[in-house]
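Certain chains of the assembly are absent from this excerpt, and the rest are unmoved.
Labels run A and B following the written order; every chain starts at residue 1.
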Amino acid sequence: MTLKLLVLLLDLAGTFVFALSGATAAVRRRLDLFGVLVLAFVAANSGGILRDVLIGAVPPASIRDWRYLGVSVLAGLVTFRWAPSIERLKNPVRLFDAAGLAMFAVVGANKALEHGLEPPMAALLGMLSGIGGGIVRDVLLREVPLVLRAELYAVAALAGALVVVTGEWLAWPTTATMCGGALLCFGLRMAAIRRGWRLPVAPAGDAPRDDRPDARPRDPEA
Amino acid sequence: MTLKLLVLLLDLAGTFVFALSGATAAVRRRLDLFGVLVLAFVAANSGGILRDVLIGAVPPASIRDWRYLGVSVLAGLVTFRWAPSIERLKNPVRLFDAAGLAMFAVVGANKALEHGLEPPMAALLGMLSGIGGGIVRDVLLREVPLVLRAELYAVAALAGALVVVTGEWLAWPTTATMCGGALLCFGLRMAAIRRGWRLPVAPAGDAPRDDRPDARPRDPEA
């Protein structure tokens, strides 16, 4: 009972933070109020919607339950009104974003396992739950998705999801592996931000380098 | 009987006009004949396809029924052959586009209700039916979706869908609320075009303004 409530609260908190990131990006691109609300909803819920469509759990939770919409709209309105202040809250937003990523990854992996997917694919779908919102947000705003380039963002989500999947395979208690996976994801992501850990880039060949100014990596929470 | 036929005719008319908008955008970007046909189909049918996938009504109507494909291809061929003339028909196209938006929004909301969605989410899915095609069209052509920026475009669709949902909740006759919703959406959109109504944009903070030339709002039917 209490555990379920805790998971719901954490899930809605993750939704709120991810919605902030979408709304902030929309305000920067000078979208109007409605565009800001759409980007808030999309950034917070696309990952879970993609996962649910792929595992056949339709209508997706974010479409069935109006609370996800409510939380996303609230985050959008807050951002619309106080965007400059939120930009200044960079560090707390990063912290919450890492927490949301961790939550979404382990909950998503667990849900995919429950729908009977093979373990490696369940881990991938957990990762997709965590990073899908950021990908759709960036595609709508015409950016190369930042989660494909930032410091260990998707990798942290994958690591957390893998813990859940491995734990299930070894028949460990679900609550423990979900907490462990979330902590690992959160820790990896925060450490990667602090120390600038990045994955390697392939050696430059004779291919033309793409150095248009707007193709450079930027900060994912920016 | 007659009502059902009328709805089908209006639906196909809406499909035709939305397909014109996709094909026109493709011709402008110098896509070849096939690209023009794809954009015509996508602009006219993606909204309904997204809605149907999300509510679990697969295969989606536009995939099951070849008439939507036929109408879309026809619109694409017409545009390909007479693009300059169609560009000049801006005002009638806008009128039909607003009519298509109204149709798609109320029909979409009604279908989502029939599939058992909660009222607020059914209204959202009605809106998505109306604006989804334009969003996918713009993403494929590498634009920030114009429906997120144009004069009360998505808001008009949402208003129409809300009428349907509220009417259902108050147990009003469905035909009446669908007509009322469609009229409200159509009227709002036409008034917004005529008077230049727009939603507010957030106050500029210290965030960098995005003013690359191709990021400026343009005309959605253009």
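Quick note on the criterion: a residue touches a chain if its C-beta (ideal position, glycine included) is under 8 Å from a C-beta of that chain, and two chains touch if they have at least 3 such contacts.
On a predicted model such as this, the values are computed, not experimentally measured, just so you know.
K.L.:
Copy number of the whole complex, given 2 identical chains are placed, is what?
P.N.:
So the full homo-oligomer, as given in this file, consists of 3 copies.
Assume only the chains that are shown with their structure count from here on.
K.L.:
Return the distance between the CA-based centres of chain A and chain B, expressed in whole Å.
P.N.:
29
K.L.:
Can you tell me which positions in chain A touch chain B when the two form their complex?
P.N.:
So the residues of chain A in touch with chain B come to 26-36, 38-39, 49, 53, 58-60, 63-66, 69, 79-81, 83-84, 87, 139-142, 214.
K.L.:
Within their complex, state which residues of chain B touch chain A.
P.N.:
53-56, 115, 117-118, 120-121, 124-125, 135, 139, 142-145, 148-149, 154-155, 198-203, 205-210, 212, 215
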